[in-house]
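A single protein chain has been omitted; all remaining protein chains appear in their positions.
Let's turn to chain A:
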Amino acid sequence: DRVLLTGVINISVPVRSVCVCLCFHVTGARVVVSARTYADFTPQATFDIKKCDLHKLEEGPPLQAVLTREEGLQYYRTMQTIRRMELKADQLYKQKIIRGFCHLYDGQEACAVGIETGINLSDHLITAYRAHGYTLTRGGTVREIMAELTGRRGGIAKGKGGSMHMYTKHFYGGNGIVGAQVPLGAGVALACKYLGNNEICVCLYGDGAANQGQIFETYNMASLWKLPCIFICENNKYGMGTSVERAAASTDYYKRGDFIPGLRLDGMDVLCVREATKFAAEHCRSGKGPILMELQTYRYHGHSMSDPGVSYRTREEIQEVRSKSDPISMLKDRMLSNNMASVEELKEIDVEVRKEIEDAAQFATTDPEPPLDDLCNHIFYNDPPMEVRGTNPWTKLKSVS
């Protein structure tokens, strides 16, 4: 039997750190010692990914995904950033520095990251209120996301939106009303088709929203008018405290689009999500109309910070997902076991991410709140300044666009 012993010596040089590994391969009676540099990492590898369940589709996404080292490191970094950002938000919420609603995304990172890698920044995306991860992947910075959570003027919406109302270019939030974002997303897709810009809209909703009537109204119109819309159901098994079995007569969310072709896939595997998104994007861009994806995923936190998340599911279940299906661990194991990165390198990324989050949290807790004279601004766009009634007849406040 082969036994692999690996010793690692880390030598830091001014420009880059070079990882020198002494590997002892014991095969039979021979011992081989070799020095490894970055040039020795596997530049790319092909991974088998789980087959998608298909609905009204002859064929699905490929069963293999090619991952380059650069991509892997980037996906790892982004997922880790989302993870640590959400955990920091948890901390700040418990310290009462974040108030109101706070719906955390940890556990579901592979969805946001995988989707973004399957589309372009010039495409469009809209989701519901569990939106911090998407705000990041769509171009927001950790600083401005955290400062929005703490309600400061440096927030991505200047402190006026909060957790559920963050926007960036081609990212339409952050929407608080369950299901309302789905028709909006189809409308964005209609604009893409109307303007002929070959862009598509990714329109996300959860298993809880999947039973909303307006979603079925949207399926109908999107299909009739062949809108370039990818509907994505992030099925994390619970709509607030209600499990999918208790909420839906049919939990095959990927089939609920009926006449719309659908895919169901493992939402914890970033490569699965990427390949399926690419497949779906191609479907839309070729003018075939909408398509539906169901991502089977899991949230470690409760529905929101007011929900401990253990009254309707067991701690064992949460722990099992963490140990067997964590999206970041899955990617990490893949990369390490295929020699695409070293433990040290990934640890270094962790350290950098931690620092970024700390800096952002520092900013988010020290940046001042918005000025009071911003109170009535942004009511109308492109309008002359106007007066807004204050809390009493003598108080006239100013509003500018």
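Keep in mind that, in the parts below, a contact is a pair of C-beta atoms (placed from the backbone, for glycine too) under 8 Å apart; a residue touches a chain by one contact, two chains touch by 3 or more; residues count from 1.
Everything below uses one rule, namely that contacts and distances are computed from a predicted model.
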Quiz item: Looking only at the UniProt record of the hidden chain, which name from "Large ribosomal subunit protein mL45", "Auxin-responsive protein", "Septin" or "Pyruvate dehydrogenase E1 component subunit beta" is the right one?
Solution: "Pyruvate dehydrogenase E1 component subunit beta"
Quiz item: Thinking of the whole complex, not just what is shown, which of A:75, A:129, A:167 or A:298 touches the missing chain?
Solution: A:167
Quiz item: Which residue, A:217, A:317, A:333 or A:373, contacts the hidden chain when the whole complex is considered?
Solution: A:217
Quiz item: Residues of chain A in contact with the chain that isn't shown?
Solution: 124, 126, 157-161, 165, 167-168, 172-173, 175-177, 180, 182-192, 194-195, 201, 213-214, 217-218, 220-221, 224-225, 377-383, 386, 388, 393, 401
